[in-house]
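One structure coming up, written as C-alpha cells, with questions to follow.
A single protein chain has been omitted from the complex, and every remaining protein chain is retained in its original position.
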Amino acid sequence: MPINYYLFLSLALFSIGMVGVLTRRNAIIIFMCIELMLNAVNLLLVAFSKMHHLKNLAINPMIGVDGQLFVFFIMVVAAAEVSVGLAIIVMMYRNVHSVDIQFLNRLKH
Amino acid sequence: MAMLSFPHIAYLIPLLPLLGFLINGLGRNHLSHRAIAWICSGVMALAFAASGWVFWNLPAGAPTILTAFDFIRVGVLNIPFAFQLDALSALFLLIITGIGFLIHVYSSAYMHEESASQYGRYFAYLNLFVFSMLLLVMGANFVILFIGWEGVGLCSYLLIGFWFRNPAYAQAANKAFVMNRVGDLAFLIAIFWLIARTGSVNFIDLPMALGTVGQSAKLSAMDITGITILLFIGATGKSAQIPLYTWLPDAMAGPTPVSALIHAATMVTAGIYMIARSNLLYTAAPLVLTIVAVIGLATALLAATIALRQNDIKKVLAYSTVSQLGFMFLALGSGAYVAAVFHVMTHAFFKALLFLGSGSVIHALGGEQDIRKMGGLKKSLPITYWTFLIGCLAIAGIFPFSGFFSKDAILLSAFLKSPVFYAIALFTALLTAFYMFRLFILTFGGSFRGMEEQRHHLHESPLAMTLPLMLLAVLSVVVGWIGIPEVLMHGGDRLAEFLSAVIPVASGHEVSHATEYMLMGLSSGLVLLSIYVAWSRYKQYRSEESESSLTRFLDNKWYVDEAYQAAIVQPLHRLAGWIRSFFEPRILDGAVQGVGRVVRYLSQQIRFLQSGQTGNYALWMVIGIVLILSIQFFIRK
Partner (left out) sequence: MNITPYIFWFLSVMALFSALMMVTSRNPVYSVLWLISTFFAISGHYILLNAQFLAAVNIIVYAGAIMVLFLFVIMLMNLNRETEPQKNRWLKLIGALAGGCLLLVMVAALKDAELRSQQAMVGTGSIGLIKVLGKELFTRYVVPFEISSLLFLSAMVGAAVIGKKETPETLKS
C-alpha cells in the first residue's frame, strides 16, 4: 500500500484524539484519547518500518526492526503511564467525587 | 639601596600622599589629632624628599618614561598609565611637595579646633589633592593629566565646601565645580580630537604629530588651532581666566591653608603647566598664542582693578592670584614659556606665604577677615608682619625679591610681543603694587580698629604656623635668583637652561642691554612710586573711602557675577522651571504612566486567558502547534 495512506490514516486518528482531548471534560475519556493518539503514532511507526524494504532488504535484512521495537517500548511506557495516571484519577475522585477536569484549576492560583 | 632605583622612588612620590589619604580617610574616626597631623605631614615630607631625589638624579636629555601598566588599549589606540619625568615635571614636583609639606604643617595648627573626625577628613582631602596634582604633573600623556586634572577639581570642590553646613560655602563649592566642568569639557574634546587625528595622546609623540621629525604632519593647521583653543578653554577654567574666573574669589570659602595650597600655589597653575607642556602645539599656532596673551592681559587688568576695592583680606589675595595668573598667560601667549613657569614658581612661594600670613592674621583675630577692622597688628604679630612684608615686596616686584625677576621676564616678553601689551602689563603691575600695599598698610599699619575683646586676644600664631611662614619668606626672596636675566649676571638664567630640554629656547629677536635696563628701571621706579602713593593714602585710614560711580563699579567686581547670573544662570533656571512645571509632569510622566496604563489595560484583557483550566491550556497549545506548523511549512517557503 502507498505509505501516504498510512500517514493520513494516522494523522486522522491523531486529530480525532486531539479533538477528544479538547472537547471532553471527563479525565478518563481524555486519558483514553491520549492512548488513541499514541496508537496513531504506533501505527505510523510500524508502517514506516516496512518502507524502503525491497531496496534495502538485500543489504540489511534487519532494517526497520528498530521502528517496531520503538512501538514496543511505547507500549511499555504507555502501560506504566496508564497505571500511574489512573491511580491519580482515582485519588482525585476520592477527594472531589468527580473526574471533571474543571475542578483541576489550581494552576490559576 | 640597590632596590631603590630611579623608577621606584618616582612611583613613591604620588603613592605616598595616596597612602596618607587612605589612612586618614578610613581611620579618621579612630586617629587622634596628633596622629593625623604626623601621618599627613610625614608622607608629604617623604614625598618631598623623593621629589628632591628625583630632581637631583634626573637623567639629562630625553625625558624618562615610566610605564606602570596599560590603561586603555583599544585597537590601535594604546594609552599607557605612564609617568613622564623631565625638567618641567621635576620642577613642579618640587614646588607641589615642598609647598604642600609646609602647608600641611601649617594646617596642623590652623585646623586644630576641628573635631578629630573633621580634622582627619580635612587632611585626607588635602592628601588626595596632592596626589591628584602629582598625577597631573607626572602624567606622560593627556589622559593621565586629565585624571589628575579632574582629581584636583574634585578635591577643590570638597575643600571649598569643607564647612558645607554654611549654604554660601556649599554654593561657592558648587560654583567652582560647575565652572571647572565647563573648561573640562573643552579639554576633553581637545583630547578626543588629538586621538582622532594622531591616535596618540603621549606628550613625547607630539613632535611626531607636528611633523618636525622629517615626517609629514598628522595635524593640519586647523586641527592645531582647534585643539590649542580647546586646551586653552580648559586652562581658563582651571586657572581662572576670563571668562571662567569668578569661581576663584568665591573659593575663598574654604579654610585658608586650602586657599594657599589650591587656589594660589598649585591647582590653578595646572592650566599654565598644561600649556607649557604642550608648548610645541602652541608655537605652531601663532593666532591662538595672541588670543592667550590678550585674555591673560585682560584678566590681569580686570582682576587688579577689582582687587583695588576689595575689603576682605582673602578676596584681595584671590583677585591678585587671578591677576598673577593673567600675567602667566600673557607670558605663555608671548611665547615665553620659561618666564611663565618661572612666575608660577615664584608666585607659588610668595602667594602661599601671603595666604598663610593672612591665615595667621585671621587666626589671631578669631575669624575676622575685613581689613577695615584690622590695623596696627605690627606689634602683636611681628613674625607675620615681617613675612607678610616680604611677600608683598615679592609680589610687587621689588629687587631683589623673587617677583622682580619673574615679572621682569614677563614684561620683557610682553614688550617683545607688542609695546601696547607692555604698557598695559606695566600698568597692571603698578596696580598690583598699589593694592597689595593698601592691604598691607590697612592690616598692619595705623592703629587697631577692631573690637576691644579682639585686641586682648591678639597673639602670635604657634610655631607650626610661623615656621612655614619664615621658610616661605626666605624662599620668596631667594627663589628668584635661579632666573637672573643675562643682562645682570652672565649665565644667571639657570632655569631656562634647565628647562631647555622640554621648552626649546626661543631664538627670538634680542633687545639691547640698554633697552632692558631701561625697562627694568622704569618698572622698578614706577612700582616704588605706586607703593609710596598707597602708603601716603592709607597710613591715616579712618573710615569709608569716597564713593563714586567708578568705585561702585569696582566694588561690584565689574558686575560680572550679575551678568553671568542674568545671561546664563537665570535662563537655565527658567528652563529648569519650565521642565519641572510642564515638561516633566505632562510629557515625561504622561509617557511613563501612559505605558503603565496601556500595559495594565492589556494585562487585564489577557488575564482571562489564565483560566487555570487544563482544557483551555491544551486548546492554546494546539493552536500554537498549528501556528508553528503553518509557519514552518507554508510561510517559510
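Letters are used for the chains, namely A and B, taken in the order the chains are written, and counting of residues starts over at 1 for each.
Just so we're on the same page, a residue touches a chain if its C-beta (ideal position, glycine included) is under 8 Å from a C-beta of that chain, and two chains touch if they have at least 3 such contacts.
Small disclaimer: the values here were computed from a predicted structure and weren't measured.
Residues of chain B in contact with the chain that isn't shown?
Residue positions of chain B that touch the missing chain: 615, 619, 622-623, 625-626, 629-630, 632-634.
List the residues of chain A that touch the chain left out of this view.
1-9, 11-26, 28-29, 31-33, 35-36, 39, 42-43, 46-54, 57, 61-65, 68-69, 71-73, 75-84, 86-91, 93-94, 98-100, 102
In this text, only the chains that are shown with their structure count from here on.
Indicate the whole-number Å distance between the mean C-alpha point of chain A and the mean C-alpha point of chain B.
83
Please output the residues of chain B touching chain A within their complex, sorted ascending.
The contact residues of chain B facing chain A are 610-615, 617-619, 622.
Which bits of chain A are touching chain B when the two form their complex?
Those in contact with chain B are residues 18, 21-22, 25, 101-102, 104-109.
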